[in-house]
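Every protein chain except one is present and positioned as in the full complex.
Moving on to chain A:
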Amino acid sequence: MAGASKAVVDSRANLPFVYRQYSPEQLRQVLHKMYLIRRFEEGAEECYMRGLIHGTMHLSIGQEASAMGICMPLAEDDQITSTHRGHGHCIAKGAEVSRMFAEFFGKTTGYCKGRGGSMHIADVAKGNLGANGIVAGGIPIAVGAALSSKRMKTGKVVVSFFGDGANNEGAFHEALNMAAIWKLPVIFVCENNGYGMSTSTARSTAVKNIAERAAAYSMPGVIVNGNIFSEVAEASFKAVERARAGEGPTLIESKTYRHRGHSKSDRNRYRTKEEIEDWMANRDPITLFETELRDFGFIDDQGIQAIRDAVAKEIADGIEFAKASPAPEIATLQNYVYTEHA
């Protein structure tokens, strides 16, 4: 995205990074998208409860600032690999909620033509190479995409999103090492929401902060408050600059929290109600960002209401689009297994 003009930048000299770097309009867009992610998740959850969507899903409610902050400095043709908790990444990278809903409804108009569902949501045209059903599965793929970028001199930067749980898979370690030795333009983004399913990082992980893993692979390891959009975006901005300059990978640990259970079958027995309520009431990323925007005079209540209304309509329209879309024909069962020859 383009930067703000010099005059505007000067008047905001004491504000956090994003308020200096981006225009008010761009920042209002960010709030819009954070709401879009939140309402998308809520809409998907409701459709699931009503039996309109089957399978399972992993909601990213509470992690919106992380997805948006990381994607903020990315160009449209930069790429990401995402996770099972990937709806927010998909929207942040530019996907349309209508085609995401259509995918969840198993329709041909969905991003994966009804074959992938929530866990494989992707938007290849916008640079999202896909969510992943395999924890850490996307990390080496991102390194491969970064290798392509370097060899083909496309200038693309690749971001690999993954959770705290993924940092104990071999794929994570092997991928980080290769990215480092080959100085590839890739950014590893660990969205540490405290738990891999029911297992806290304290119980699963030998280091206190996952960013400490970076030292083992000679790359910068950065910790940010994942619920503060500006902090995340600033760290991402620096990592993108470093990657584009050919200086190699960065590991960003974005500390955040998921408000909902792990998936639709979680009874939340491994964490307290108080803990969940505390995060929801006191560290909600949308509330935090909205408050800042208002305090700094970037938006007023009317503007906020306009965003909420627009988002509500987008979600309702998206669900309608999904419902009205056609389901795949059974005869097409074996499509896409191999590349079709004309």
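The definition used in the following text is that contacts are C-beta pairs under 8 Å (C-beta built on N, C-alpha and C of every residue); 3 or more make two chains touch, one makes a residue touch a chain; residues count from 1.
One rule holds for everything that comes next: contacts and distances are computed from a predicted model.
Matching "Septum site-determining protein MinD", "ABC transporter ATP-binding protein", "Nitrite reductase large subunit" or "Transketolase central region" against the UniProt entry of the left-out chain gives the name "Transketolase central region". Of the listed positions A:120, A:183, A:244 or A:259, the one in contact with the omitted chain in the full complex is A:120. When the omitted chain is restored, the residue from A:109, A:149 or A:205 that touches it is A:205. Annotation: of A:15, A:147, A:197 or A:216, A:197 touches the absent chain (contact as defined above).
If you put the missing chain back, the residues of chain A touching it would be 54-56, 103, 106-107, 112, 114-117, 119-120, 132-137, 165-166, 168-170, 196-199, 203-205, 265-267, 269-270, 327-328, 330, 333-334, 337.
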